[in-house]
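The complex is shown incomplete by one protein chain, all other protein chains being positioned as in the whole.
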Amino acid sequence: MTETTSGSAATTEAPTIWTVPTTTIAATQRSPRRAALQRFLRNRLAVAGAVFLIVVTLAAVLAPLITAYDPNAVDLSSYQLPPSAEHWFGTDESGRDVFARVVFGAQVSLSVGLVAALSAALVGLVLGVLAGYLGGVVDAVIMRIVEVILSFPALIPIILVVTIVGPSLPIIIIAIAVFEWGTACRVSRALIMSLKEQNLALSTRALGATPFWMVTKHFIKPVLSPLTVVVTLLSAGAIQLEAALSFLGLGVRPPQASWGSMLNDAQSLTLLEGAPWMWFFPGVAIVLTVLSLNFVGDGLRDALDPRGKR
Amino acid sequence: MLSYAIRRILIAIPVFIGITVVAFVFVRALPGDPVKMQLDPTHLTGPSAEAYIENARAALGLDQPLPVQYAIWLGNVIQGNLGYSYQFKVPVTELFADHIGPSIQLIVSAVIVALILGLVLGVVAALRQNRWADYVIGTTGMFAISVPGFFLGLIVLYVFGLRLAVLPTGGMNTLGVDGDVLDSIAHTILPAGVLAATLVGPYMRYTRQGMLEVLDQRFITAATAKGVSRTGVVIRHALRNALVPLTTAVAVQLPALVAGTVLIEHVFAWPGMGTLILDAVAGRDYPVLLGAVLFTAIAVMAFSLFADLAAAILDPRIRLA
Partner (left out) sequence: MTDASRDVLLRVENLSTQFGTGEAASVPVQGVSFEVGRGEVVAVVGESGSGKSVTMSSILGLLRGTTGRTIAGSALFDGEDLLTMSERELRRIRGAQISMIFQDPGMSFNPVLTIGRQLSEAVRVHDRSLGREQIRTRVRDLLRDVNISDPDTRMGQFPHEFSGGMLQRAMIAMAMINKPRLVIADEPTTALDVTIQAQILELLDRMRRDFDSSVILVTHDLGVVAEIADRVVVMYAGTVVETGSVTGIFHRPQHPYTRGLLASRPQLSEKKDHLFSIPGQPPQVITEHVGCPFQPRCYVGRNEEACGRTRPLLREVADGHSASCHYTDRVVPVRIGAADDRMGALHD
């Protein structure tokens, strides 16, 4: 192929001997998934976060095996003991072992976080795909709804809901999901809209595929990757939301432990100062979990889309 | 600019309607007699109470189809009638007026501090990209968004209020001391500081990202080729452009800011809207809670609008959208 603008030299395909030898040809032959995995593994913070999450999840699942103490066992003789070899994190004002409560509390916090995030992501995915694919009125309506939902500071309507129906885990999960699906919806919609325009979509349609086929076979897969990023970040938000609710006394019912409710227990100034281990450890647990989720989420995002980030 | 403002406000109208619809759903979902919420409690006793309630029932359109009820209710809301508090027997709007001041004081202080810090840190991180300063700032930002505001509040309260005892542990003023500015400031430092800490992370990230994108542009080189100093380029050209994503950051963070304020007010016993809301929970004061749901959502929507208008002022290309 020759191209000529006045005077510029054009080219044919003779090989050049001046290029820097590329050692990266092998790289292009790896599958994208492996490439993404390798990029992720190179991110030390993300790996550390992932390790922590695995540890915490295992601890939550294997809770009875990890600690000999019953998190709800009241023992007034062990009233408010500081951390020691016997009670790693000390005891609270009812004599319950704090470490046990933290470990069992992980069950609540993690399950609420994960289930709420997944539900929100699912709803968001479905509505986002609908909005992105169908466009027009459907899109406009769904986007307005998302805007409305996102205008509510999630905590406050949930407080109202919990006041009406009383605190229960399923209600909290549903309420969180209802107010959090907006971001997942926007992300899915944006992706679907860009995928629609690409050649793959056009050629599949030219082959006579029905919309349903196209959506499920070709669109869902590429959306799933960024959606995992959204799920991790939504989990972080959900965990914080549940902790906030429990902190206000509107979350799990006592005596069940949740990291947030443990912070609630330490509300009075005397407890705050006198037994800092009661609130410090569950708080740190929240921080580390949310931090890990954020690192992992960022790492996933960078691994799946290395172009121009950071 | 004016036409953009009008267009933007028009877009906000459906959102406003949507918010009120959601709120109305809550209204109808509340247990108890909806009439009682709207009525001046002083009229609810005595011999004429029955007639009064029946009249009110008709006025509120409770025998009419839902859309009519919604319209009547909405009409009331727009006129500023949010019903009467069960606990305090006064109009909800009156309660809000009493409690909004302290909350605004907290929020405004926090946002100002966070904006300044976020801006400076974001610029520094962008100028020193991938060097030591950038990583430190970035990781600190990560921490800041991972620490729940109320936990940070507890820590700070413990360290500064109890252990070191240099700052007060709660409330807006020391008892009995009124009008002392220093005392007021001392009380504001911890809660506003914690609230600001929750905002700095996102503000810094958006600024940094915005700066990095701008610094890559051709007009930055062109400005240098004109003879503008490095400082001049950063401030007059780069920063000016990076401010636009920052307004987006402010808007996006608004809901979290409101929620955070509720929690911080709880930790520091700050007599603002947050405390009002939590007291209402304890007393099952539905009119107050409902009013709060509506009010906070409208406030967030309004400030998002302002943020968008600010962005249009900063970046004239937005006005074409």
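So that you can tell them apart, the chains are marked A and B in the order they are listed, and the count of residues begins at 1 in each.
Going forward, a contact is a pair of C-beta atoms (placed from the backbone, for glycine too) under 8 Å apart; a residue touches a chain by one contact, two chains touch by 3 or more.
The model shown is predicted, which means the values in this text are computed figures rather than measured ones.
> Of B:A223, B:V252 or B:L305, which sits in contact with the chain we cannot see?
B:A223
> Using the definition of touch stated at the top, determine which of B:N241, B:T261 or B:T275 touches the missing chain.
The missing chain is touched by B:N241.
> Kindly note down the residues of subunit B that lie in touch with the hidden chain.
Touching the chain left out of view, subunit B contributes residues 217-219, 221-230, 232, 236-237, 240-241, 244, 314-317, 320.
The rule is short, and it goes like this: only the chains that are shown with their structure count from here on.
> Can you check how far apart subunit A and subunit B are, centre to centre, with Cα atoms defining each centre and the answer in Å?
24
> Spell out the residues on subunit B that touch subunit A in their complex, using ranges where they run on.
14-15, 18-19, 22, 26, 29-31, 130, 139, 142-143, 145-148, 150-151, 154-155, 157-158, 162-163, 169, 254-259, 262-263, 266, 277-278, 281, 284, 286, 289-290, 292-293, 296-298, 300-301, 304
> Given the complex with subunit B, which residues does subunit A contribute to the contact?
Subunit A reaches subunit B through residues 45, 144-145, 147-148, 150-157, 159-160, 163-164, 236, 240, 243-244, 247-248, 250, 263, 266, 269, 272-273, 276, 279-280, 283, 286-287, 290-291, 294-295, 310.
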